[in-house]
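Note that one protein chain of the assembly has been removed; the remaining protein chains are unaltered in position.
Up next, subunit A:
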Amino acid sequence: MKDVIDVMALQSSRRERRLPDYRSASGHSMATNFIFECGIKLGLQPATVATAAIFYHKFFKEADKNDYDCYVICTACLCAAGKSRDEPVRLRDAVNVAHNSINRGSGPLELGDEYWSMRGAVAQAELLVLRLLGFNLDSPSTHRYLLHYLRSLQEWFPASQWRTAPIARTAMAFLQDFHHSPAILDYRAPHIAVACLTLALHVLGVSVPLASTLDDDAAWYSVFTKDLQKEKNWEIMEKIMQVYSREPEPI
């Protein structure tokens, strides 16, 4: 029985190794990965995790990255985003998840000095984030725009074609991943949604039915948003693609 490959163990060890090591990551290079990982572990909705990432980018647009502990601020952003979207996170859960993600394999924190100082830091950082954002916690609801566009487009596609190409999944994944980039702050929600959708169609090699009969084959999205020029759309798509050429995650 020696030769049997333990597939499960291999897979899980591979998965383990794919997780980023925040301790050895330099500066803020893993900050958004940390937000996404903790957000998922805390069971938050994708749009709430995305809001946390937006808070993070906004925060460090104003503040100096060297002045604050990256992961304290990230955890605080998750807490603030949870509250602003009516999906509150227990502070204790947030602290434990953050601690466990940084110190992989360690158990939950004892209720000791380390726990209380971390908890205090996150609670303080949450107030700081709120203050720096000036309590403007309005999230741009890009996910809703994209969902609305996808639903409209679905009606327009032949059902068989829609089923074979994972357009919705791909576009949503692009949107979520785009939140790794601070460039997400530079564009309006409907424009980002259209760019994610266009990019997904290009990647999957799918074209919108009858779009080629239009004078301008990109004009199909003018029903969604009127003021998005072709160049601007490409610009956003390029920014989205740049997310994937960031430093590769350690494997």
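Quick note on the criterion: contacts are C-beta pairs under 8 Å (C-beta built on N, C-alpha and C of every residue); 3 or more make two chains touch, one makes a residue touch a chain; residues count from 1.
Note that contacts and distances are computed from a predicted model.
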The complex's invisible chain, by UniProt name, from "RecA family profile 1 domain-containing protein", "Phospholysine phosphohistidine inorganic pyrophosphate phosphatase", "Geranylgeranyl transferase type-2 subunit beta" or "cyclin-dependent kinase": "cyclin-dependent kinase"
Touch criterion as defined above, residue of A:33, A:48 or A:84 at the omitted chain: A:84
From A:35, A:50, A:125 or A:208, residue that would touch the chain that is not displayed: A:125
Sole contact to the chain not displayed, among A:36, A:56, A:71 or A:220: A:71
Hidden partner interface residues of subunit A, rising order: 22-27, 66-72, 75, 79-80, 83-84, 86, 88-91, 98-99, 102, 113-114, 117-118, 120-128, 130-131, 134-138
